[in-house]
Each structure stands twice: as structure tokens, then as C-alpha cells.
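Comments concern the structure below.
Every protein chain except one is present and positioned as in the full complex.
Up next is chain A:
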Amino acid sequence: MNALASAKDTEMVETTTSASPNRVIDIENLSLTFETNDGPVHALSDIDLKIEEGDFVSFIGPSGCGKTTLLRVIADLEKPTAGHISVNGVSPEEARLNRAYGYVFQAAALYPWRTIAKNVALPLEIMGLSAAEQRDRIARNMELVNLTGFEKKYPWQLSGGMQQRASIARALAVEPDLLLMDEPFGALDEIVRDHLNEQLLQLWAKTNKTVVFVTHSIPEAVFLSTKIVVLCPRPGRIYDVIESDLPRDRSLDIRETPEFLKIAHRVREGLKAGHSYED
């Protein structure tokens, strides 16, 4: 109950400072209903969410809670059926056409007929950048994800973790201020996932981007985020928004601290109260 109250408080504070120039994503009363043969499915219901520049926001919740759908709405891959959303102050479609964000999918989705460097170059070719600029950005972003030396390899010659890193480099090559990540490490084993989480935090600190991150892992969400959004299903809605007070500069050891466990506990309580554990 306390959790809910404090979540309400933060909402209150935010609405009073709504004219902030650093607001990256602004969602009000947003709903999305899919019409299916078995009747309407309320994927998202009455979502209100503000994301500020430099935030690392995680969406967490069980399958079917609409966390991926919400991310896809931000990316203009789904259209909301009601409510208002702006990304960088414009509609998601305009933001997409401006290439305002980089999107990392659940799978690496690298093109097997392209080398890693050519895969990273894919968005750059579509944007019509010069060859020199492309080379420069490929080198820079491959270095950011520690893949220098693998430019000439094909995706199928790399491990799953390296493939996903290459797909992050591809998203970064667009040089967006906003990075949308949909369970990017969901298919990887825990050791690789820990390692990539740490690298992602370093990357975030280095580039100072805004990150929206979808996950169903509580430790991952708490470890990475400055703000955790707990969603629950049927209908998909926001149950709790937790502002993390952990320091921005973290290492994996932080997961043993009481502060960390406290936040993790609150996330778990939120998921439980939202009937997420019910079958």
C-alpha cells in the first residue's frame, strides 16, 4: 500500500513540473485495444508516464502485461487507440521519421548476408550518410560494445552475446538520444547477461542517453534502472513507479546491498499485488 502511495506522490510531483524542457517521453491516458476474433483485448489501459532526459527506465511485468506493447507504441510500431503520447515533443511517427531512437529487439536480427560491420552500417546506408561518415561511426560504435576486430565476421560466426552486442552497436550507430531495448538479453544465459548488463551501464554513463528497457527479470531491472515501472496484466496497466535511489555509478556487487534488496522487494511486492503471480 505504501508503495502505491509513494508512486502516486511521484506522479503528483511530476505533474506540477510538467513543462520541463528535458522531457523525452510524455504519455497521458494512453490505451491500446486489439480487436480479435475473441473480442477486444485491452493491451494497455490508461497509461500515464513521463521519462526525463538521461533516465534509465525499466518496464517490468509478467508476459502479457503490455510492457513490450508500450515500448512499441513509443517506437511507432503500434498505434494507440486512445490518449496522448509525445516523443521528443513530437508524435512517435515524426520521431521515428527523424530517427530519434535506436531500437534493440529481443533477438539480434542481424542480416546473415552482411558482415558485422555491414550490419552496423545498415541504418547508416538507409540514412544516406557518406562512406567516410559510415566508416567513422562503425569504428566508434563497434569499439563502444567491445567488438573491434570482428568487423569482417558474419553473424553466424559469433556467439549469441556478441550478436546482441552487435545489434546494440547497430542501434547506437544511428546516434539517437533515446535507446529503446526490448528484453535484449532475454535469450542469453545469466553469466553473459550479467556481463552485458555491466557493459550497458558503462555505455549509458559514457553516452548519457535516455534508455527505456523492457525486462522480466527483477535483478536486471533494479540493477540497471533509475526508474522502474511495474506493469500488471488484464488490462495492461502501470501498477507502480519506483524511483531508484541507488548511485548512478554501480557495479554488480551492489546487488548484495540492503538498498538494492529493498527496491527489489518493492518490485516483487508490486508484481504480487498486481496479481502477476496468479495463473
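By definition in this document, a contact is a pair of C-beta atoms (placed from the backbone, for glycine too) under 8 Å apart; a residue touches a chain by one contact, two chains touch by 3 or more; residues count from 1.
Following the convention adopted for this analysis, contacts and distances are computed from a predicted model.
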item: Name under which UniProt lists the unshown chain, selected from "Carrier domain-containing protein", "ABC transporter permease", "Acetolactate synthase small subunit" or "NADH-quinone oxidoreductase subunit J"; value: "ABC transporter permease"
item: Options A:Ala82, A:Met127 or A:Leu252, residue touching the unrepresented chain; value: A:Met127
item: Absent-chain contact - pick from A:Phe56, A:Tyr101 or A:Trp204; value: A:Tyr101
item: Touch list for chain A against the chain that is not drawn; value: 75-77, 96-99, 101-103, 105-107, 109, 111-113, 122-123, 125-127, 154, 156, 174
